[in-house]
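This is the structure I want to talk about, given as structure tokens.
With one protein chain removed, the remaining protein chains of the complex are shown where they sit.
Showing chain A:
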Amino acid sequence: MKILRATRMDRCIGCHSCSLACARQVHKKVSWRTAGIRIKSSGGITTGFEANVCLGCEPAPCAAACPTGAYSQRKGGGVLVKMKLCIRCGQCAAACPVDAIYLDDTGVPYVCIHCGQCVPYCPHDCIEMREKPEHVCVGGTCDV
């Protein structure tokens, strides 16, 4: 299975179209926060942009930390989330090493599920769906 990669963020123009698309299409909201991918500038716009997005860990620390089994390992990297099982404890976000899980004001977690719906909305092809390279399938999250 493919995972979402923000492989060319040097090209990002900061339009937020990806996160707005995720919020709108996946989470049914108008937002640039309640989304699986969120764009931030790394200290003012002149320094360029970063994507806060799940790196597709395998095994995923967030899934291991989840006390209710709401998070489970997704084949090929990343996690699957069953919101019915979520008790909003925030352990997933605390366990994520790259701050990729956003908790809204009520504690609901938002994490990339690698569905790829954001990809067509990036005008500069900064993000893409791709297979995780074989040699990093266990443990690693390396991007090249």
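List of remarks:
Here is the rule we go by: contacts are C-beta pairs under 8 Å (C-beta built on N, C-alpha and C of every residue); 3 or more make two chains touch, one makes a residue touch a chain; residues count from 1.
Note that contacts and distances are computed from a predicted model.
Its UniProt record calls the unshown chain "Aldehyde ferredoxin oxidoreductase", which is the correct pick from "NADH dehydrogenase-like protein", "ABC transporter permease", "Fe-S metabolism protein SufE" or "Aldehyde ferredoxin oxidoreductase". The chain omitted from view is touched by exactly one of A:Ile39, A:Val53, A:Val111 or A:Ile127, namely A:Ile39. The missing chain, though absent from the display, is touched by one residue of A:Ile3, A:Leu20 or A:Cys92; that residue is A:Leu20. Although one chain is not displayed, its contacts with chain A can still be listed: residues 13-17, 20, 23-25, 28-34, 38-46, 49, 104-105, 121, 123-124.
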